[in-house]
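Every protein chain of the complex appears in place save one, which is left out.
And now, chain A:
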């Protein structure tokens, strides 16, 4: 049964290698942002498999934390690409 999890880990590592190719080559910035977000999701899968292999439940908090950080990072990146600022001072005032 454990060999199944090891095979899944190898497949996810290959997927992360493909995402890293997209981060390096990606012609536009949004390509790179989406690839970085997907690397976060793949890392979450890896931590889940590793916590099964290490037979511990202490890694489950880290999964939730990594999901939150990946979400906030992607939102910050996309807001910077969309508006040029990450934190606005007053969104109702006319610039």
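Everything below uses one rule, namely that a contact is a pair of C-beta atoms (placed from the backbone, for glycine too) under 8 Å apart; a residue touches a chain by one contact, two chains touch by 3 or more; residues count from 1.
Just so we're on the same page, contacts and distances are computed from a predicted model.
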Undepicted complex member, UniProt protein name, chosen from "HEAT repeat domain-containing protein", "Cytochrome b", "Electron transfer flavoprotein subunit beta" or "Na(+)/H(+) antiporter subunit B": "Na(+)/H(+) antiporter subunit B"
Selected from A:18, A:53 or A:72 as touching the chain missing from the view: A:72
Chain not shown, touching residues in chain A: 58, 61-62, 64-65, 68-69, 71-72, 75-76, 79, 82-83, 86-92
